[in-house]
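With one protein chain removed, the remaining protein chains of the complex are shown where they sit.
Going in written order, the chains are labelled A and B, and every chain counts its residues from 1.
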Amino acid sequence: MRAEAKLGLILLLTPLLLWLSLLILIPHVDMFLVSLRERVGVNEYRISLANYLTFINEPLYLRTFVRTAVMSTIATIITLLIAFPVSYYIAKIARGRVQSALFLLCLVPFWVSELVRTFGWMILLRETGLISNLLQYTGLADGPVEMLYNDAAIMVGLVYTSMLFMVVPLVTTLESLPDEVVEAGYDLGGSWFSILREIIIPHAAPGIVSGSIVVFMLSLGNYLTPTMLGGKDSLWFTELIYSQFIVRFNWELGAAFGFLLLGLSSAIVWGMLKLTGQTLEKTMG
Amino acid sequence: MRHPRTICLSSITISVAMIAAPVSAETLRLLTWGGYAPEDVVAKFEAETGHTVEVTKSNNEEMIAKLRATAGGGFDLAQPSQDRIAGPQEEFGIYKPIDLSKIDATLFIPSMLAATQENTTVGGEVYGVPHVWGTSGLVLDTSMAGMVQDYADLCGEDVAGKVSYRLKRPTLIGFAFSMGLDPFTAYGDEAAYTEIMEQVEAKLIDCKPNVKTYWGGGDELMGLVRSGEVVASMAWDTGGWKLNADNPNITFVAPASGALGWVDTFVLPAKGRADDAAYDWINFVMRPEIAAMITAAAGNFTASQGADEFADDALKARYQASFPPEAIDNIKWYPPVPAGLEAIEGGVLDRVKAAN
Partner (left out) sequence: MTPDLECLNLTKGFGDMLAVDDVSFAVPRGSFFSILGPSGCGKTTIMRMIAGFLEPTSGDIHIRGRSVLNTPPNKRPVNMVFQHLALFPMMNVAENIGYGLRRAGMAKPEIASKVDQALDRIGLPGIGPRKVSELSGGQKQRVAIARCMVLEPDVLLLDEPLGALDLKLRERMKVELKALQAAFDTTFVYITHDQSEALVMSDRIAVMNEGRFEQVGTGQDLYYRPETAFVAGFVGDSNRWSGRIERVSGDEMEMRTDSGMLMRGATHDRPLAVGQRADIFVRPEAIRIARSDDDLAHFDNRITGRVESLLFNGAASRILVQDASGSGEIEVNLPQSGEFAGLDRGSEVRIGWSGAQGNCFAAGKA
């Protein structure tokens, strides 16, 4: 009986362990080893921290990382600001069919691939695109307006791509807030702002934090949106990693960048959790 | 047409486990450019030889990255440019030598075959034979950007904000030539090359406000030029010719400092399993009538002897308009890239991208 239970446990855990070790652990260990290699000549390598030093010594790479992190943070904040009222409406005000219809609307963009979504934005924003033509047609602009290839376009793309991942956890936590509690706040003399600040936001904090973590990580790791919408100034850290691996054949530096991204983004998430007084268990559970 | 696919982060993880093919009729896993293996050619080949062909479209960098990730496995025949063979081979050993006795040399233009063999020889072994060749230069809307004669003119006032080029090594090389420098002779000398690249970097950073966006893929460039958002761009000849068919004002122009000539080759990946099928494919597509079919699909001419006769007249006319005889003599053919140059260029490209 006991042996059977043990066997069952092993069988149940096997896929997870295989997945973890084959797809997560081993590649990471391998990448880490690659990142510690320094090329000294054709087919000659030695172990050193040179790749990590490159990151520190070349201000460009550090700047790119900071820029990526700052832009991702801003994208996360904007996404939160837009998603919060939307989620509140879906969770608390809309009922029945309207509720599911709204939820579906948030989901619809994800039925097409990210590439198609990004192309959609390019069609809208480009100089000869829809919005530019509309502005000229209505007389609001004299000539073609270029809205693509700048940081604002990247932001729009990132927020759009991330919206669902913020809305879902927010709707879930907000739905678990009884209407009574909000009404009690009103009843006891609270204004809408104080209720938002003292009751709704503290209650939704786990959802806000988990949504923010997901959106932040998605933005940080996004490749397509910044490169396609950002044009000539679209500097993004993942793009650096990509070009190190694919264009420069410099796997060593690429691997080091990858690990730095992993470490720094984990540090930022950890800092956010500390700052908001949340724990990972609370937000993910 | 060359279609570098911009998106392939996952290419590293594509380590393929495929089932071994039977000996006589094999499966040929072909890693090539868009247009180099048109469906009608594949169908003809399969009918004639009994082999099956699986085509994967890619570009130079991805081809090498893929082969490197699997140490030369997963594909039986690849088509990188001739300048990207010797370096990666020395560094990563991802190719295997070509058995020239299995190639029908009479199908090739002798001078091109010889040049390619020389450029792709490592340790006394030949690793590549030529297939398709072409140039990169300028694609211009002559009604708007007639004054652009060379790459450096892309930085002129007249075309400000309506210019595009790739942020890749051909741009660095092209600008270097148009600035009166000679990067190819500096290939062997890292210090000299670095110096040239530093000058190019300054120029490109200077030029950045002029640029609308750096294009990534052929379709993106076509869209930009077609819509009139870009009137002058560094691009491949075929792109210009294709646009010329739609709008006679737009065409490919060989720059004053010389168009950059490239040759895409056939190479055998180190762990390829269907060499016979690969040789069959090479000898098949180099037949003049088949080569003409590829020219029709890709827009570029091949190293096939006598294929010109079968080529489309309109294409020949465009070619002749873009390349007067002196321009052909002026084509700068890429010599093999020594291993390690990419790192220098990479730094330049990163800094240009980051500049404001």
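The definition used in the following text is that contacts are C-beta pairs under 8 Å (C-beta built on N, C-alpha and C of every residue); 3 or more make two chains touch, one makes a residue touch a chain.
Note that this is a predicted model, so its numbers are computed, not measured.
The undisplayed chain touches these shown chains across the complete complex, A. Within the full complex, the residue among A:129, A:157 or A:185 touching the omitted chain is A:185.
By the touch definition given at the top, chain A reaches the unshown chain through residues 178, 180-181, 183-191, 194, 198-199, 202-203.
Here is the rule we go by: only the chains that are shown with their structure count from here on.
The touching residues of chain A, counted against chain B in their complex, run 39, 42-43, 58, 60-61, 63-64, 115, 126-128, 146, 148-149, 223-224, 227-228, 231-233, 235, 238, 240, 242-251.
For chain B in complex with chain A, the touching residues are 6-9, 11-12, 61-62, 64-65, 68, 88, 90-92, 167-168, 208, 211-214, 216, 227-229, 339-340, 342-343, 345-347, 349-351, 353-354, 356.
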